[in-house]
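One protein chain omitted, others in place.
By letter and in written order, the chains are A and B; residue numbering begins at 1 in each of them.
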């Protein structure tokens, strides 16, 4: 219930946060909304020695159109994504997925950057951004770099982010009238997904079907080849590696991935404008 | 480290450990005991307060993160037991509380919900309270209370028939918390 003690510093800018990361090295962790980090610290499963609070950096909180992409500040809260009229119009998959994260209280604090950095394969936003084919912008003492989401995750809770890097922005395409859907299977409303499927523009992102969010590539290829939704959905669990745990066996997850993909593709086909 | 947080309209400040959770700042530093702790996995919502007007789980916010911000707890909602805030009054009228442990968090979550969705449907109320667990009421009357507080008719919105029996609302209430006769809590 009580985290191990730590030092706390508040960064007044992204650049300051980076310097603090450099200064404290491996002992330090960034704190944004804290709703991935603090629960883990309270159970003493993690005990960073320094927390660098970037939760109040307004420079990281924005949603704006940039060409045919939407640029979203990494510090943008799930609530802001959920409520954004701009996103509802330009990239509706993202607010729909954000709406299912946790519960309202969690959404008032959690950020897209924090969620993507945390790398829980059961989380909603990584799967949605993966389906969108988004990119992640990181800044470090070496400058800024952009990593496509497809290359961002390396394993459970593992990303290519260097210890001295800060996620500053997430970019997603404007999806126009492309059909989309988000299907999330849970026991209780505010649970993490047992399995979730994000569909947009013929791309399919899967949550909790492996150590990282995954694309259902075989299903996507089948669709592109003209297969029916039924035929494509039957391939949704190919090349996945789901775990067995309290609510679900691996086999059940595979089944859910196929069913939810079918439903999501059906909804998306109906929604395509 | 020093934190300064406006709580229920009052400026407060204290020297705290960085790891001090906001819920403990409220309960133990300020002595505002209404906000409760019901779990250790950010699941139950008993600790819900408003932080800069938005509902948050105060067990998962550091006091340090609330530095410079404004917090409202249940104690700051009504001006007194005889003058309940409309949401609190609705909870009483609809019997939306039994043991009362989830109630402060539930009421604050409801206040937050209604500020974002002033005329919710039953589904929206139920989904909007997904972060608040109650073991006593089965939620039926909590949902009614939130709907009533929004100015809508709970019977109409939930599609249930009015229950029988004449209604009575005794004024105020007894001076001592029932059962707690010698603890000096007054």
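A few points about this structure:
Methods note: a contact is a pair of C-beta atoms (placed from the backbone, for glycine too) under 8 Å apart; a residue touches a chain by one contact, two chains touch by 3 or more.
What we mean here is this: contacts and distances are computed from a predicted model.
Protein name for the hidden chain, per its UniProt entry and selected from "Carbon-monoxide dehydrogenase large subunit", "Peptide ABC transporter permease", "NADH-quinone oxidoreductase subunit D" or "Na(+)/H(+) antiporter subunit A": "Carbon-monoxide dehydrogenase large subunit". In terms of the touch definition stated at the top, the absent chain reaches A, B within the entire complex.
Listed by residue number, the positions of subunit B touching the unshown chain are 17, 19-20, 24, 27-28, 31, 33-44, 46, 74-75, 77-78, 80-82, 84, 88, 91-93, 95, 97-104, 107, 122, 125-127, 129-144, 158-160, 163-185.
In the full complex, subunit A touches the hidden chain at residues 1-2, 4-5, 43-44, 185, 187-191, 194, 246-249, 252, 255-256, 259.
The criterion applied here is as follows: only the chains that are shown with their structure count from here on.
Here subunit A touches subunit B in the complex through residues 1-8, 10, 31, 34-35, 38-39, 42-43, 51, 53, 55, 79, 102-106, 108-109, 188-190, going by the rule given at the top. Looking at the complex, you find that subunit B touches subunit A at residues 1, 17-19, 21, 37, 40-43, 45, 48, 51, 54-57, 59-62, 64-65, 109, 112-113, 116, 127-128, 130-132.
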